[in-house]
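The complex appears here without one of its protein chains, the remainder shown in place.
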Amino acid sequence: MAVILDLVVQGLQMLLVLALAPLLTGFVRKVKARLLLRQGPPLIQPYRDLARLMRKEVVLAENASWLFRVSPYFIFAATWVAASLVPTFRTGLLFSWSADFIVIIALLGSARFFLALAGLDVGTSFGGIGSSREMMIASLAEPAMIMIVFTVALVAGSTQLSTMATFLVSSEVGLRVSLGLALFALIMVAIAENARIPVDNPATHLELTMVHEAMVLEYSGRHLALIELSASMKLLLYVSLIACLFVPWGLVSSGGAVALLAIGVVAYIAKLAAGGFLLALFETSIAKMRVFRVPEFLGAALMLGLLATLLLFVSRSL
Amino acid sequence: MTGMFEPVTAVLGIPAVAAALLVALPGYRLTATLNVIATFLTFLAAVSLFFGRPQPGPYLLVDDLNNVFIVLTTFVGFTTSVFSASYIGHEIEIGRLTPRSLRFYHAMYQVLMFAMNLALVTNNIGVMWVAIELATLTTVLMVGIYRTHEALEAAWKYFILGSVGIALALFGTILVYMAARPVIGEGLDAMVWTVLVTRAGAFDPALLNVAFVFLLLGYGTKVGLAPLHAWLPDAHAEGPTPISAVLSGLLLNVALYALLRFKMLLALNPGALAPGPLMVTMGLISLVFAAFMLYRRRDIKRMFAYSSIEHMGIITFAFGMGGPLANFAGLLHMTMHSLTKSAIFFAVGHIAQVKGTQRIADMGGLTATNPVLGWGLVLGVVAIAGFPPLGIFMSEFLVITSTFARAPWLAIVLVFGILVGVAALFLRLNTIAFGEPRGATAEAKASYVPMFAHLAIVFVAGIYLPPALVTWFQNVAKLLG
Amino acid sequence: MVLLALACAAVLITTAAIALAIQDPARARHVVYGICLIVSSALLVIALLALFGISQTPSAVTLPLGIPWLGARFRLDALSAFFLAVVALGAAAASLFALGYGRHEPAPRRVLPFYPAFLAGMSVVVLADDAFTFLVSWEFMSLSSWALVMAHQGVPDNVRAGYVYLIMASFGTLALLLMFGLLAGPDGGYAFAYMRAGQLSAGAAAVVLVLALIGAGSKAGLVPLHVWLPLAHPAAPSHVSALMSGVMTKVAVYGFVRIVFDLLGTPAWWWSMVVLALGGITAVMGVLYALMQHDLKRLLAYHTVENIGIIFIGLGLALAFRAHGMALAAALALTAGLLHVFNHSIFKSLLFFGAGAVLASTGERDMERLGGLIHRMPQTAFVFLVGCAAISALPPLNGFVSEWLTFQAILLSPQIPSWGLKLLVPAVGALLALSAALAAACFVKAFGVTFLGRARTPAAEHAGETDRFSLAAMFFLAALCLVAGILPGFFIDALAPVVQSLVGARMPVQSGVDWLSIVPIAESRSSYNGLLVFLFMLLSGALAAWAIHRLASDKVRRAPPWDCGYPDASPATQYTASSFAQPIRRVFGTVVFRAREQVDMPPPGALQPARLTVEMRDLVWDALYAPIAGGVGFAADRLNHLQFLTIRQFLSLVFAALVLLLLVLAIWP
Partner (left out) sequence: MRGGLSFDIAHLLAGSLVLVSFLELYQDRLYALLNMFALHALVLALSVAWQAHIQDAPHLYVTAAIALVFKAIIIPVALHRIIVRLGIHREIEKVVGVGPAMLLGMSLVALSMVVMLRVTADADPLAREDLAFALSVVLLGLLMMVTRRNAVSQVIGFMSLENGLVLAATGAKGMPLVVEISVAFSILIAFIVIGIFLFRIRERFDTVDVQALDRFRGERR
């Protein structure tokens, strides 16, 4: 019985992230537009876009290989699995132990790997620009991320997100310098990873500074849909990651009653909204930076993460 | 009793007789074959020494120590004569040698054999000196045999430096006698080895020290230790290749043997300064010096001559360190070096005939043009560089490991020298054996047998030493203290 | 057991002789590689039997060879068995590959005799149980591989590569010689058993550690002793490169583990610092070097350097834990290191095979002249892709598992009391993460530039799929990558006896855990289930595909790519390897390689092309090797004057020596 419930909850979570991801993207766009005193697209616009793209035919470049066609599905799968392993409204999901924080990062890594390959596949210089810059950014973002994992894991004594969350929700944590640094670094990484301003501009399409859009330039139809979807799932993933690590309140521990689950879901959606709003606010208030300033930006994140870890190595109470 | 004496007299007699015959006989084929036969018989006689050894008399002595040397000498002498038979033939064809000088050559070869054997089997330090002088003179004549400017110059240099060395050695010998006389009394006994050894403890240490200094420099010149080495490279480079092989493989050993004898003498005397440190220093200097000298060599034979100096340095070092392990290693290294180096010289002589020159710059890509020869040389160099599974590795293994535990810094210098040497050797080998072929390719029919025979022995010895040999070497090592 | 293994080695040696005997290259090829395949499979079986406790007690034997009074001793314990398995596996795969690949060998008689000898050397090293046998086989391995590097001696670069390789090899061997001298003591206890029993002073042990690092590290390719590796590995025929990179470096690791963990006794705390620092630097430097290459095989070789760094990080952590008596943690770290040894040997061989296949069908190693091969050789492309993903530590493949374990080990290290380690370990962790990320970038480049995009040269244009032997070998290894990735528990359990014998503890039994996931310490702490992740991704991917193709469109149209209005741009407009690496070069290269970019843009209307020249320096070489070479050359020149003295001057040398010695006597007390 309990197993079945767990199974249901796990499935629910998977569907939830899938369902909410476009909404979050739409929400951010909306808020940005409003902050710029524009009307902005309706919240459900992303769903419409996806649906339309799904229905459209795929236009493949002549020498696109099988890799180009497989990648979207792989990327989608990897991102979806990763996203559905992050506790959103309830910890201790059925399969949560099958992958810890590091694995989730690695999964996103493999998604990126294939995206970058897809960028190179067609053999235009746009794809090249995109993937080479993407990998450069990742080469700094990933270590920073690992450092953040170290920090939190050392505090919580585990790399399991569920355990982390339950530990952080408990009172004995208190305020810690290291966690503060980690949060800061995590936000910076999240911005870079999701190709947001100031690192990259999700709204642009033909601009020599673009990274993510340059990679997917050749994609169309259902493939593009999958990539867009996984992009917004990635955004969702990071927001909920921040949420479950640094604002874990309202997370339902395993074996909670259905009523509690409802509360959890509500709390989660509230956190998403807050996260989205802050992101939009941030993006509207800052200008995009030159591509070769990005390493400094991410290097700072890496240093913050490393500093946080060092603090913890020196003393567990910092 | 007389029956017991047969082998020794044979070891000395056969070369003497052969020499006399060879002077008389004309015709290169006949003389060459006779030469081979004579050396082979000498070898047999030497081997038979295992079974019947004469009592040490006032003039003759055969013990474990010189038995090693005798067998080695006669064996390499034999293989070299086989090689020289085919080598000299080609020299005649291209007219570098006249039949007359050839007759002389073979006679001298036997005289040299005789001299070396005498130096080894004699029980009298005076006779030993005479024998070594004789060996020197014969080799001088053979080095100069081509009568080219370089050959004469090399012979002259060898002659002058050798004579000075000989003189110093004689002075040392006299001093030893002086040291022995008060203890043993006047007359022959005071120069007889077996007697000296028994009473060495009572000799006057100061005299012994001075004596050893002179002997070290005197015989050290023959061993080719730096800075007394100057004659060696040119003599090797300008003489006929078989002689280079004999020089490197044998004569150096004989001189080293003399040195060892006197080292034992000093070691037996408590008051005398330890000969070890002196030999160790000379050895290391020679090793490092020769290793660096290898780099700028343009002449292939001269290069391997320097490599001989390097290895003599290692051997001297090993014996200087002393102790059962190091001495064993020294003996092994000496044996392996003789075999390997002569094998290399066989290859080199052959190459020089094929290429018509000794300049390294004019040879290249041998493994492509003459595979057997090229790979033979590669194998030889690999062996001489001390790579397993060839024999020299075992001795270097023993020397280095046993030294490092006792005197780390010495071991480090040793290793440094070896490494520098290896680097130099392979730098040249790469241009000779690999890369695109260079230089002329004449037809030369020197026989491969001696080279590969030596290399085969070295190869086997690298992984398996017969127990008999081992116990024998161990006795000698104990003898050397 | 061990006798069987030795018999196999003997067969290999005889095969080398046979290779010389057979004239017809094709027959020689089939015979040699066939025998090698069979024998190494047999070796694999033996090793596995030994590892999985058919004979739990190590079987030993002494042959009347080597040092006479000692004999040649051989022993097959858990550690040897594991590494023998690695060697045999790699050898079997390489032989299978070579059955087909050997066809393209220009000079088979320079390869066939040495190949079996090389295999024999490697497999005897791990069996040796005394210093002499160890070094003989060790150096024999180097020598035969040197011969293989010199196989294509027509190319001057290869000759140079072989030269550098040989010098570094003998340098390492001499270091090991000194080290064994110290371990054996003045009276020559060369048997490993004796060394195990012996107790060294702290100083001596430290010297041994340093010498072991030099000796084994120079063969494994630790920075700064790595210089020969990227020269030599690519120079050899590809299947040999695979062996050298995938297996021989592991034999070097074996040497290090054997000496430091087995012979040397309990470590001092600071040893681990040296090893960790070296490991971290090696990992990052290796991958940065690799990123800057555009020669496919050299890139792979540099990448070996990186992975060796990762392995040494694992070993260093194990040392640290062991020094502080944390047996369980040590077991975890060591397992991570050894598992990475296994993993790397698989995917590095696979990648070199792929490079070999590309080389064979295009004649090109330079990525700038390849491209679009995924269309010409799809199967090779697929397995190469698997290899790339595995080496970039992407789940659910095997490379990720060992790195994940290493991270887990790092997370245990705060409990170490010593301060130096407290500060070093996080830094090393960051370096490890950095190298992992850079590796991904590096292999996106390697695969993307070689196989994707459009063909840059006719050679790449007209490439064809490689032969079936090669494909068989590659698919076999790719499958292993996946299996080891999704079922790591079994491999970890297989390593248990090795780890147990070395650090006196083992990781918890993995095969017992439900759902076959791996749990380093406790499930609440961390766990990973490759199988489930794999199934999840398969499921969701398939689900998405099904849903879309059923419910939405599955129409496809081919059209020219978006060209900004400049139609049919030439393949030269694609991103090249160096342009792909340019951002990373800007970030790291300016510091690490003193990279300088210089653009000369012709004035408008001028006809000559604009040029971008990049100039990079190998600081390690400049700082370490160039001075040494210069110094030796200088000394050689100076001393060389002594060859050209007059007789009189030589005499005065003798005279000086005489007077000097007499003076010594005169002032002798």
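Every chain is named by a letter (A, B and C) in the order it is written, and numbering of its residues begins at 1.
As a convention for this text, contacts are C-beta pairs under 8 Å (C-beta built on N, C-alpha and C of every residue); 3 or more make two chains touch, one makes a residue touch a chain.
Note that the structure is predicted; figures quoted are calculated from it, not measured.
J.: I'd like to know which visible chains would be in contact with the absent chain if the whole complex were considered.
T.: B, C
J.: Which is it among B:49, B:107 or B:237 that touches the chain not included here?
T.: Answer from the full complex: B:237 touches the omitted chain.
J.: Among B:72, B:85 or B:179, which residue is in touch with the absent chain?
T.: B:179
J.: With the missing chain put back, which residues of chain C would touch it? List them for me.
T.: 643-648, 651-652, 654-655, 658-659, 662-663, 665-666
J.: What chain B residues would touch the chain not displayed?
T.: Residues touching the hidden chain, for chain B, are 124, 126-127, 129-130, 133, 137, 144, 149-150, 152-157, 159-160, 163-164, 166-167, 170-171, 174-175, 177-179, 181-182, 186-188, 190-191, 204, 206-207, 210, 233-234, 237-238, 297-299, 302.
Throughout what follows, only the chains that are shown with their structure count from here on.
J.: Measuring centre to centre with CA averages, how many angstrom lie between chain A and chain C?
T.: The separation of the two C-alpha centroids amounts to 35 Å.
J.: Provide the C-alpha centroid distance between chain A and chain B, rounded to the nearest whole angstrom.
T.: 78
J.: Counting only residues that touch at least two other chains, what does the list for chain A look like?
T.: none
J.: Where on chain A does chain C make contact in their complex?
T.: Touch residues, chain A against chain C: 14, 54-63, 65-67, 73-74, 76-78, 80-81, 95, 97-100, 102-103, 106-107, 109-110, 112-113, 116-117, 119-129, 131-133, 135-136, 138-143, 145-147, 149-150, 153-154, 157-160, 163, 206, 217-218, 221-222, 225-226, 291-292, 295, 302, 305-306, 309-310, 312-314, 316.
J.: Using the touch rule from the top, collect the residues of chain C that touch chain B in their complex.
T.: So the residues of chain C touching chain B come out as 64-69, 72, 110, 131-132, 135-137, 139-140, 143, 150, 153-154, 156, 159, 162-163, 166-167, 170-171, 174, 177-178, 180-182, 184-188, 190, 632-633, 635-637, 639-640, 642-643, 645, 647, 650-651, 653-654, 656-658, 661-662, 665, 668.
J.: Which residues of chain C touch chain A once you look at their complex with the stated criterion?
T.: The contact residues of chain C facing chain A are 371-372, 374-375, 378, 381, 385, 389, 392-395, 400, 404, 407-408, 410-411, 413-414, 422-423, 425-427, 429-430, 433-434, 436-438, 440-441, 443-445, 447-449, 452-454, 515, 517, 523-529, 532-533, 536-538, 540-541, 544-545, 548, 551-564, 569, 571, 573-575, 579-584, 586-587.
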